[in-house]
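Note that this complex is displayed minus one protein chain, with the remaining chains in position.
Presenting chain A:
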Amino acid sequence: MATVEALVAGPITADTVIDQAAPSKRWGRLGLLVPAGLLLIIGFIVPLVIMLWYAFTDPSVGFGNFAWYLGDAVQQRILLRTFTTAVNVTVICLLLGYPYAYAMVAAGPKLRAVLTLLVLVPFWTSLMVRTFAWVILLQDHGPIQSLLATVGLGQIPLIRTNLGVVIGMSQVLLPFFVLPLYAVMTNIDRRLILASSSLGAGPITSFFRIWLPLSLPGVGAGSLIVFISSLGFYVTPALLGSPGNSLISQQIFTQVNGLLQWGRAGTMGVVLIVITLAILAILALVIGRSTSTIKGVR
């Protein structure tokens, strides 16, 4: 009855309908959330709580683990290296991915299909397989080294270096940059470029004044995904890098697997999450401001 009255009473918004819905109906709707809710609780919230629990209680209750972490110069170097690696990977993905996504949008249907496939095939291939392929490519007497020797550049150490790690991670994460950017670019109205040229702007000006600003939300989305994935990347740095230039994920692994220091591992997890959230918050502010002016793109 309440529903009928609400219908008669005046303008209906989604809120009023839900508010006035019979209790059984409301529970029915909430029931649809149960599977996702369970997954979220079991898969994310419980492990997160356990991690926090260990960080503050193992081996003894208090801030001991954090004191150790913040006092350890080695750990801070590793944290810094993790972030610079993530930044480098993101920048490389940006430099390679932006022109690639642009080519996908600009290409005809046939070429676009080929380009899309070239992004997706590695995406579908096992991470381990790809990383081992990079081990072979980057190794000291591998194809890349012999190519460098042939062109006269001599030996540039790649395997077991941070450079090798960055190369491998960039290749693994490139699709995560290209695909969201491509999605944004396909939604840019190309007539805007025609309009720009009719108004007297050459192709380069049109690109920088119209296309680039309108594609920035895609750049933001791709960069975020790549950057955050890079921070916690384990397999590729473990196989392509060395203990001497390890990243935070390898440290966590060592603490748990080698030293049974669950508390310290948990602490690193917490540090990583807090810093990541802080960066996300800053970027959300910046991107939120720039996209709010771009909404309404047809």
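The rule is short, and it goes like this: a contact is a pair of C-beta atoms (placed from the backbone, for glycine too) under 8 Å apart; a residue touches a chain by one contact, two chains touch by 3 or more; residues count from 1.
Basically, contacts and distances are computed from a predicted model.
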item	value
Name of the absent chain as recorded in UniProt (options "Spermidine/putrescine import ATP-binding protein PotA", "Ferredoxin", "NADH-quinone oxidoreductase subunit H" or "Aldehyde dehydrogenase family protein")	"Spermidine/putrescine import ATP-binding protein PotA"
Residue among A:G200, A:G244 or A:G258 that touches the chain left out of view	A:G200
Among A:L192, A:A238 or A:I273, residue touching the chain not depicted	A:L192
Chain A, residues in touch with the chain not shown (by the definition above)	189, 191-192, 194-202, 205-206, 209-210, 213-214, 293-298
